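One structure coming up, written as structure tokens, with questions to follow.
Here the complex is missing one protein chain, while the rest keep their positions.
Note that the chains are named A, B and C in the order they appear, and that numbering of residues resets to 1 at the start of each chain.
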Amino acid sequence: MSSTTLTALLHGPDQKGLVARTAAWIFERGGNIIHADQHRDEDYGVFFQRVEWMPGDAETAQEMAAFRAFATTLGMEVRIARGSDRPRVVIFVSKQEHCFHDLLLRWKAGELPCDIRCIISNHNDLRRDADHYGVPYYVIPVTAATKSAAEATALSMIKADGIELVVLARYMQVLSGDFLEQLGRPVINIHHSFLPAFAGAKPYHQAHKRGVKIIGATAHYVTPVLDDGPIIQQAVAPVSHRQSVDDLIRKGRDLEKTVLAQAVRWHVENRVLAYANKTVVFD
Amino acid sequence: MSSTTLTALLHGPDQKGLVARTAAWIFERGGNIIHADQHRDEDYGVFFQRVEWMPGDAETAQEMAAFRAFATTLGMEVRIARGSDRPRVVIFVSKQEHCFHDLLLRWKAGELPCDIRCIISNHNDLRRDADHYGVPYYVIPVTAATKSAAEATALSMIKADGIELVVLARYMQVLSGDFLEQLGRPVINIHHSFLPAFAGAKPYHQAHKRGVKIIGATAHYVTPVLDDGPIIQQAVAPVSHRQSVDDLIRKGRDLEKTVLAQAVRWHVENRVLAYANKTVVFD
Amino acid sequence: MSSTTLTALLHGPDQKGLVARTAAWIFERGGNIIHADQHRDEDYGVFFQRVEWMPGDAETAQEMAAFRAFATTLGMEVRIARGSDRPRVVIFVSKQEHCFHDLLLRWKAGELPCDIRCIISNHNDLRRDADHYGVPYYVIPVTAATKSAAEATALSMIKADGIELVVLARYMQVLSGDFLEQLGRPVINIHHSFLPAFAGAKPYHQAHKRGVKIIGATAHYVTPVLDDGPIIQQAVAPVSHRQSVDDLIRKGRDLEKTVLAQAVRWHVENRVLAYANKTVVFD
Partner (left out) sequence: MSSTTLTALLHGPDQKGLVARTAAWIFERGGNIIHADQHRDEDYGVFFQRVEWMPGDAETAQEMAAFRAFATTLGMEVRIARGSDRPRVVIFVSKQEHCFHDLLLRWKAGELPCDIRCIISNHNDLRRDADHYGVPYYVIPVTAATKSAAEATALSMIKADGIELVVLARYMQVLSGDFLEQLGRPVINIHHSFLPAFAGAKPYHQAHKRGVKIIGATAHYVTPVLDDGPIIQQAVAPVSHRQSVDDLIRKGRDLEKTVLAQAVRWHVENRVLAYANKTVVFD
């Protein structure tokens, strides 16, 4: 028996018998399904599945290739990973440090099955902390004049190191559409409001001005449209007239930390599929 | 001693010693403060207070008049009520019945210290239920052609009966600015989204399309700008990709019921002050 | 094609290939799986599955029998139902009416796919309301002396009418172990605390005395041990020193309503499996 599970994320046009055919394929090759979950989007006629199984005797690389070929015969797109894989991640950060510490501490505690390769920041502030966590810290300053060059530097570092996921942990620069296109990999951002309310700058100030009784935070994939990408997770907390903007900011930090960590965890566990500017999360 | 408490809601320009002067005024007249709560809005320099006390020997009408005069000397606006007062309320409803039943059942259970005088609806559907609850039910049909006349009819009924609060319990007609102006009394509406997200029509459809992971409901005072008035209370519930629009609607009903009932309860207990398109809620 | 789905709830000793074999069985007979969810309890080595499918051309009664036979070959216990089935339910109630109204209103709104056959109460108080809802209302008074006879009366009514689920909607009598044994059908109770805290009488008084900052409600299957059966659902609400016992009772009513309704809904949708004094809820 293999020493690791395989996890496949499938999606494509819905058709009869998909659940049975996937299960049969795995069973016939000596595998055993550990978890299987699926979803049909009635509006779009799309079928989604996450299936995790213990493969039989075959070598896993070979089994992954075989499953990819099988998915093609179903007309499905597929991502497949070993349970032992640890996606390579870079964290972008500016001066706000709460999400940065939260991600690093969870990672060191074993809560995030990924490989945090390095930190990229437009400021030097968190270098000493990154050193303490034992993670390389690179400063790429960004000004209006240097933005394009800074993005090119980041891009080449990401590609050179085979990074598979970019996490913006309160990174205070907007990534250009050009950068995102050349990147071609998922980027998760944390926005400090319950989107779509209060998109854009200073959401806690906007929330305070509007007098809402609940604040929130939203983790989403980044698209070229600001704060508009597929939402992965959201959380909220009650507030009252007593809370100042500073109180909202403080309360919101707790939301931002847990929401971003949850989204990253789901992503690196291969639980998230984005489509039609929404997500399916097999939690 | 009086047999009832008095509750005053004060607000006005902040100044030194307001808490002490109010407390002293009550104490010197033989009263005993039962609850007192206050708030300062630093942005606007406004002081807010809710104070509930057991007055001394004087007749309550006289004491209320004396407190009003006292508040004027402080430059404060004031609303004052007896604990035994039960504000006269009308509920507007269309065909959606969950908030209607919820309010009536809470009222009959003693949770809402008010006097629900009647139901006004643009449909006949809930007449039998209103009869069962023992509350008069008036149908005022509304079409584009008759809207103005319908509003005039409602207005004269409200004024004739001394109604002090209008509650829109999923009433599916937009009240005109003209109606609101002539009404001159508070109107509480329940909107089925976590405003300011998804204002306007079909918010659950909007939420489903956007792929949010949390839905909400908002109780607010009605102003001439649709879904933009001061927010009194909000609540939310988590949703996932599995929920259809119908599921959101069903889940949302529970939010709408509790949020509207809470807002009405706070209002009739004299706990809400609106200003600057926000509310102070002394809960 | 059949006009209704089938839903099976399976459980039994875990073994390799169960997911695949069930899926294959359905597929080979021309059925199409709509939802499938499964769980393995590692402690007990038990496999659980809920599968909902649209069967092929065969008559559903025949298909259900065939699936039962198939489950036996897997060594699994099974419950199977048509999507169009509406389990027959009786609601037991005393004088507390909030859960009673809540269940009846949700049922009339189409939220609970069951057939509420009648209300049994030890008091006459809610007769007029039951009449309004159009549901038969039977009074079976209970005293220490008559308890045994009262239970026998209820038992014969339940059996005569083919009742499949008993719901205790704040019914203030403890059912005897003898009654439960002879009944042999599931009984869902709502307890007004977050069990296992505050089992037994007057849980809100216990909670107030202990000074907890959160209160709760618990829906569970009834076993001969008081307030100890498998928990189906729980919910909580924050409280503070300001809340009196009466406030806890009022706040708790909202929890009790939603928790009981959720548990009943899950049960009649065939989503709940009890084992080892716990539940698996395929929500």
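Criterion: a residue touches a chain if its C-beta (ideal position, glycine included) is under 8 Å from a C-beta of that chain, and two chains touch if they have at least 3 such contacts.
The structure displayed is predicted, hence computed values, not measured ones.
One of A:H98, A:K147 or A:R185 touches the chain omitted from the figure, and that residue is A:H98. In the complete complex, the residue from B:D37, B:E77, B:E111 or B:D228 that touches the missing chain is B:D37.
Between the chain not shown and the residues C:T22, C:Q96, C:N189 or C:Q233, the one that touches is C:Q233. In the full complex, chain C touches the hidden chain at residues 39, 41-42, 194-198, 210-214, 216, 230-236, 240-242, 244, 276-281, 283.
The chain not displayed touches chain A at residues 97-98, 101, 105, 109, 111, 129, 132, 250, 253-254, 258. Considering the complete assembly, chain B touches the hidden chain via residues 16-17, 19-21, 23-24, 26-27, 32-38, 40.
We adopt the following convention: only the chains that are shown with their structure count from here on.
One copy, chain B, sits rotated relative to the other, chain C; on C-alpha atoms the angle is 180 degrees to the nearest 5. For chain C, no residue reaches two or more other chains under the stated contact definition.
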